[in-house]
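Note that one protein chain of the assembly has been removed; the remaining protein chains are unaltered in position.
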Amino acid sequence: MEKVKFGVIGMGNMGSLHAENLLKMKEVELKIVSDPRVDEVMDLTSTLGIPKIAANWGEVVEDPEIDAIVVTAPTVLHYEIISSAINSGKKWIFTEKPVTHDLRSAKKLLELVEKNNIKLQVGFNRRFDHNYKKIHDIIEGGKIGEVHIIRDVTRDPEIHGVDFLKGSGGLFYDIFIHEFDIVRYIISQEVERVYAVGSVKWEPRIKELGDYDTAVVVLEISGGAIAVIEGTMKSVYGYDQRLEAFGSKGSILILNDRETTTVLSDGNGLLLDKPFQDVPPYRPLRHTKHRYEESYFEELYEFVRCIVENKTPLPTAEDGYKANLVAECAKISSKENKPILVGNFEGI
Amino acid sequence: MEKVKFGVIGMGNMGSLHAENLLKMKEVELKIVSDPRVDEVMDLTSTLGIPKIAANWGEVVEDPEIDAIVVTAPTVLHYEIISSAINSGKKWIFTEKPVTHDLRSAKKLLELVEKNNIKLQVGFNRRFDHNYKKIHDIIEGGKIGEVHIIRDVTRDPEIHGVDFLKGSGGLFYDIFIHEFDIVRYIISQEVERVYAVGSVKWEPRIKELGDYDTAVVVLEISGGAIAVIEGTMKSVYGYDQRLEAFGSKGSILILNDRETTTVLSDGNGLLLDKPFQDVPPYRPLRHTKHRYEESYFEELYEFVRCIVENKTPLPTAEDGYKANLVAECAKISSKENKPILVGNFEGI
Amino acid sequence: MEKVKFGVIGMGNMGSLHAENLLKMKEVELKIVSDPRVDEVMDLTSTLGIPKIAANWGEVVEDPEIDAIVVTAPTVLHYEIISSAINSGKKWIFTEKPVTHDLRSAKKLLELVEKNNIKLQVGFNRRFDHNYKKIHDIIEGGKIGEVHIIRDVTRDPEIHGVDFLKGSGGLFYDIFIHEFDIVRYIISQEVERVYAVGSVKWEPRIKELGDYDTAVVVLEISGGAIAVIEGTMKSVYGYDQRLEAFGSKGSILILNDRETTTVLSDGNGLLLDKPFQDVPPYRPLRHTKHRYEESYFEELYEFVRCIVENKTPLPTAEDGYKANLVAECAKISSKENKPILVGNFEGI
Partner (left out) sequence: MEKVKFGVIGMGNMGSLHAENLLKMKEVELKIVSDPRVDEVMDLTSTLGIPKIAANWGEVVEDPEIDAIVVTAPTVLHYEIISSAINSGKKWIFTEKPVTHDLRSAKKLLELVEKNNIKLQVGFNRRFDHNYKKIHDIIEGGKIGEVHIIRDVTRDPEIHGVDFLKGSGGLFYDIFIHEFDIVRYIISQEVERVYAVGSVKWEPRIKELGDYDTAVVVLEISGGAIAVIEGTMKSVYGYDQRLEAFGSKGSILILNDRETTTVLSDGNGLLLDKPFQDVPPYRPLRHTKHRYEESYFEELYEFVRCIVENKTPLPTAEDGYKANLVAECAKISSKENKPILVGNFEGI
């Protein structure tokens, strides 16, 4: 079997993690990566044994030997990179979430992808996490009956730098985007109306960006369920991602995975170990276990399997667009203090 | 010490429970109860040893020997009963929640109470529950820092009959009212804006009443926190009341109390025992343990202690009015599909 | 209905608790209590409204009006008190555990009880605790199949004074006695062989008494199961009593009840509230909730119901004797470093 030749664009934390995962797959040959910070990244790529590093993502996109690309550049560059890749004839694209940083570009991208018959997978890794997958399967299997309510919570351990935030699309596009997708995924229905309330609790400069670090979003779902998502950009006890679905036959919830199952009893009570944390700062070949470790491998391995077997990978560009659509409605709702009908923004 | 003489108006489930609790208190003499269903209630009162039963609540209100009354008649009668009691010179009144079934009557009642210097305690029993008290104390003690988010859930095990619902004030006035109070209680701040989405999932006749059996309410709080309350009138796994508060230094949550701590392991997984259920149908002297058992005793005993020591009992008529205010805003918001500023309804 | 007239012998912590519980029962009239420390106890009895207090337990035993007595004097006095009561014609006796402080006196007492057709209930309150009852019912219902292993743990929060220990019968007779009974109760089988290892970890003076504060006991049960009991006289995190049974179809375990269900999350992890503590130092009419509160009421109320309905209360004097039998074997085993066949000591 000939190996699938990969290029990775962007060697920040996520790019490095995806690169190391690709190197573990026997079906894959990682031929090139790009990052403007060539000097900083050099050590890493040589330790990992990646044969080539380019300063410019154009080199990856135009490399005729490359079968598939992984896009982990800042979100604001996604549209330009992916559309160039499509123009260069690339058919297999894995992009980090969100597909793009706004709704208009996401729509254009979706059209481009559909017109050119591109296989594009969006990095909604939660769909590949054992807990979220199980909640999806339980709902699909009818075990909790008709879903009435979804309660979702997301907390990041730390605020990324303000520079990152500027290029990220903001709270709804960068962080809540996972939740918008996961709600659609577990219930297999669409969002119809969105109401959002945001506030700034942690970082005053976020206010200057017109963004929030704390928010609540209420989603009315096509089948009549109501979903509530609460999220914060920071949490002193670290990563916190839980979800509950309540239905006519019962409820299902997922708790945080924790580092160990230890319980320490003393005069203060019973202390359970901390939840697993977010992806740690990347160090080649020396990982610290983190919450979504397996899901990052699994999503990419699914992408590779789809290439090998010529199947369409999920979640698609359309899933990416639909999540952006909800993010856009949340953004507008939070500014205008009123619920927003998603239908009014579709087609934009 | 002379005993405090009590009368109880309404000998339904809650009235019977309060009567039995009064009978356990050495400081109290329960002299009279009233209920239009005298024949049905006779057995009960004689078993409990209550000396007198009247068909008409007027007899209790006008009885010159009675120091304090407990109002557990249907909510729609609260205003009439309580205002009559005040006119008859009663100074100590304990009333079940909600104070009244709408906002206007709650406002009038509050004015009457204040003008006549009445000591009125509202039956928000959760304030006397060990779990909610602890969450309040933890927040007050600053252990989770500034509160950013409150996530509250309430599920009743079964829908009360449609007849009950008609006189109850509906989902927001009868069920969510506890949550509106508990949010105010644990954070010691006021609600400023309310957004509510309701739906009918369990009982079509509720739609005919213009009410909901399922709803989500978002509250914006004076200090900048956001609270989300989700609730349903029914749940196949029974009573479900949990609350989480997230703040700058950590989070605190309460789980449901369960009947036992047993864990049964077999091929299906680990089965934990069911949560405690709601107040069971009253049977004199033969109780089934239920979730808020202690809190019902404690709230009433606090009322009695306040009488004995001539102190003002909490929660007050003003607390009752403020909860109704939020309920009214939720009702309007859910009908008009927009957030409602509480300030616009104050003074009504 | 005529009330059952009770006398209570011994107004220490347990006596006071039982007295207050008797005062709550409409079927009971508590006529007299005795305690050598009359002056100390006077306040308490007058607060509770107990009409008479005697310095000498003989007064209770010989009072012709008394139908039933509760024995909560030090264990070393049990045999003398109970045999006197029997001689005085008392037929209904509730005694705290252990029935007596050694095996020989327990045997003599059992013979006396059987010869005189006495209804004697031993205060093994755990049989009336919701958790242990549930484990018993699950096993009896066959849900875990044939029981293979029982794992039992008991930890007291604090060592009672050395004076108390002298009259208590020691670790196996005073503390493990509950476990010996509960194992017999949940599995409805007898102990056949006993192996015990003891050590002194907390209080050197216990060594001087020839006793232990820490021990492990292995019981081989008639049906082929093996039970292991581990226990300590002290624990810094307080009361700890859990039990697990493993069988051919699954396992069942009980955890400690905790004061609240709160979970506090911060940088250290997730902190669950402490387990409920032991019976607190008695203060009349002002209880602090403790682990076995309900079971103390329930066991005594069961005794009262048996009197009213003239039935035989459980656990019986024979149950008391059998627990002492296992305690004796454990004591000998720990001294002689070998397993002891229970059959060799029966009849002694």
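Here the chain labels run A, B and C in written order, and each chain numbers its own residues starting at 1.
Everything below uses one rule, namely that a contact is a pair of C-beta atoms (placed from the backbone, for glycine too) under 8 Å apart; a residue touches a chain by one contact, two chains touch by 3 or more.
None of these values were measured; they are calculated from a predicted model.
Participant: Going by the contact rule already stated, which one of C:83, C:131, C:235 or C:261 would touch the omitted chain in the full complex?
Facilitator: Result: among the candidates, C:235 touches the missing chain.
Participant: Where the complex has a chain not shown, which of A:111, A:208, A:266 or A:336 is the residue touching it?
Facilitator: A:266
Participant: Taking the full complex into account, find the residue in C:117, C:310 or C:337 that is in contact with the omitted chain.
Facilitator: C:337
Participant: Among B:209, B:236, B:279 or B:308, choose the residue that contacts the chain missing from this document, as touch is defined above.
Facilitator: Touches the omitted chain: B:236.
Participant: For the chain that's not shown, point to the residue among B:274, B:311 or B:335 touching it.
Facilitator: Touching the chain that is not displayed is residue B:274.
Participant: In the whole complex, not just what's shown, which of C:224, C:267 or C:343 touches the removed chain?
Facilitator: Reading the full complex, the residue touching the unseen chain is C:224.
Participant: Even though one chain is hidden, which residues of subunit A still touch it in the full complex?
Facilitator: The missing chain touches subunit A at positions 24, 26, 130-131, 134-135, 138, 143-144, 249-257, 259-267, 273, 285, 289, 294.
Participant: Residues of subunit C in contact with the chain that isn't shown?
Facilitator: On the side of subunit C, residues 146, 148-149, 151, 153, 155, 195, 197, 199, 201-202, 214-216, 218, 220, 224, 226, 228, 230, 232, 235-237, 240, 246, 248-251, 337-339 touch the unshown chain.
Participant: In the full complex, which bits of subunit B touch the chain not displayed? Write them out.
Facilitator: Its contact residues with the unshown chain are 236-238, 240, 258, 265-274.
By our rule, only the chains that are shown with their structure count from here on.
Participant: Would you mind pulling out the distance in Å between where the CA atoms of subunit A average out and where those of subunit C do?
Facilitator: Using C-alpha averages as centres, the distance is 58 Å.
Participant: Calculate how many whole Å lie between the centre of subunit A and the centre of subunit B, each centre taken as the average of the chain's C-alpha atoms.
Facilitator: The computed centroid separation for subunit A versus subunit B comes out at 43 Å.
Participant: As a quick test, compute the distance in whole Å between the mean CA positions of subunit B and subunit C.
Facilitator: Here subunit B and subunit C have centroids separated by 40 Å.
Participant: When you check subunit B against every other chain, which residues touch at least two of them?
Facilitator: Where subunit B meets two or more other chains at a single residue, that happens at 249-251.
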